[in-house]
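Missing here is one protein chain; the remaining ones are kept as they sit in the complex.
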Amino acid sequence: MSAASVDGDPLLSVRNFKVHLRVGGAVVRAVDGVDLSVDQGESIGIVGESGSGKSTLARAVLKLLPNVELADCQGEVNFRGLDLARISDPALRDLRRHHGFSMIFQDPLGYLNPTKRVGTQVAEAIGGKSAASIGERVQQLLAEAGLPSPLQLARRFPHELSGGMRQRVMIAIALASEPALLFADEPTTALDATVQLQVLETLRRLHRDRKMAMAIISHDLGVVAELCDRVYVMRDGKVLESGDTVEVFENPKHPYAAQLIELSTRHRRHAAAVGSKAAP
Amino acid sequence: MSGAAAIEPPAAEPGPLARAWRSFRTIARTRHGAAGCAILLVLALVAAFAPLIAPYGPLQQARASLAAPSLENLFGTDNTGRDIFSLLIYGTRTSLAIGLGAAFGALIVGGAVGMLAGYFRGVVESILMRVVELFQTLPVIVLVLFTVALFGSSFWLLLVAVILAIWPLQARLVYGQYIKLRGMDFVAAAKVADLSTAHIMLREILPSAIQPVIVQVALDASVAILIEAGLGFLGLSDPNMVSWGQILHVAQDYMTVAWWTSLFPGAAICLAVVGLNLFADGLNEVVDPRMRGQLAGLQS
Partner (left out) sequence: MSEPILQIRGVTRRYLSHIPSSWRRRVVNAVDGVDLNVNEGETLAIVGESGSGKSTLARLMLRLEQPSDGVVLYRGVPLTDLNRKQWRAYRRDIQAIFQDPSSSLNPRMRVEQSLAHVARRHELAEPAQLRAFLAHHLASVGLDPPEQYLPRYPHQLSGGQQQRIAIARAMMLEPRVIVADEPLSSLDISIQAQVLDLMRELTSRRSIGFVLISHDLNAVQSIADRIAVMQRGRIVEIGRDIFDAPAHPYTQLLLQARLSTNPREVRTHLANLSGVQASSQTSEPPGFQV
């Protein structure tokens, strides 16, 4: 769904955002003056090649960058009217746990604790409440993330699951806080093609059923074409082009964006000849 | 976009010698590294210029035996009247020799065994790692006791004994590194290019394997000094050799009446061990952040 938010104000608004990082001995302008917004229930995509700053942007906005690396961070970041730059730690924690924002990452194996069962990790994300009600909620979330037999699966360890299932567990954990906005950093890059399609379907379903806003960061324009209403194209820390996904794909204005799109769609004449994706 | 890279490669990096000097300066810049370097430098100078610094010869008798520290005998004298200050100075030579000698000996022996076991794996690995474990369980002190009882002690005996005690750890370290590195693509590429096994082990893998190993060498040296001190304390040292452990051995019986005979040798041993450990800390600084800079890029 791509309707603008009811009250007209964006859910997340980022203005003139800059992030300078310490890399080796030098300071790198990873994000160099970015404007971005996400409306309620909307899904946006941030595409770029490596070094474009897209991941750094997301992590900096959500305050996930380690202090050691961060040399400077400027700009306005507003989430539902709250200034994230000046927000207190407890308030930030509250946002992360209740109806605020969540993030899923590229590599679930590195993110999940290998020594804890999957169900335990989802339960920890829910936090509080009695053991009984949590158990039900855990299963609910696992099922919502598209995992079969949640009861048995909750007892497994991460390394016992396939890549796609692990990614779904990470999604379940992210959903635990009932976020209004879900960030996904290269959510399907590490997955096989067939699994990728299914996980994208799941994300799409969640976006629709929960009316949850999504920000998808990817280098793969196919992912963005599948999921996103609007897209931002980044390079070297700047947004070169943004707009409605169909518009940008069909009439790109910036030459770099045009080139990226051309390269990704080169094969389309072959793809068109093959059996289409209609009728699942 | 056609043609080759759009990015200009940055300026060339300096070679190994220049890098070593830069590493040294990085070490000296850390607090630990600087302190360690300073201590080691002092010890090295003392060892080198011992005859010039020491007021008395190593076996020379000063005045009274068991004299308390005074202006003539800064650290007092031992039970035979030798000046302890001079003994410590000459002992520095022995300790450093055994410390560094054993550390490098362990590097060579352990490094060779670890390299072969880690690279070839299979049967070679099984046999060699059992040997490593055997030596780890060996009671070195008991063996040294036997040998000294039968053949008498000597500097070389001690050196070999300490090497036997510490080489297994280095072997394990190198083994782990080779196991990790042998699976890397550049090793596969070298095999596909028909480069010889010796070349791959020594020229391709070794430079990457060496970094944590170097830190271990510094730590090994400190352990070696401690072991030598222990063996000397037990009386297993060569009596013709001046070593800190030996001074302690003699001092055992007089600990309550002549505190200076045990305090100062003990302090010297501490100083050397601490100095080497601090230096190892500094080395660690060089090893880790450099890896981060070289291998990790900023992914975004």
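Brief remarks on what is shown
Letters A and B mark the chains in the order given here, with residues in each chain numbered from 1 onward.
As a working rule, contacts are C-beta pairs under 8 Å (C-beta built on N, C-alpha and C of every residue); 3 or more make two chains touch, one makes a residue touch a chain.
No experiment lies behind these values; they were computed from the predicted model shown.
In terms of the touch definition stated at the top, the absent chain reaches A, B within the entire complex.
In the complete complex, the residue from B:21, B:49, B:156 or B:186 that touches the missing chain is B:186.
The missing chain lies against subunit A, touching residues 2-4, 8, 39, 49-50, 157, 159-160, 163, 192-194, 196-197, 200, 204, 219-226, 228, 230, 242-247, 249-250, 259-261, 263-268, 270-271, 273-275, 277-278. Not every partner is drawn; the one left out touches subunit B at residues 1-5, 7-10, 12-13, 184-186, 188-196, 199, 203-204, 207-208, 293-295.
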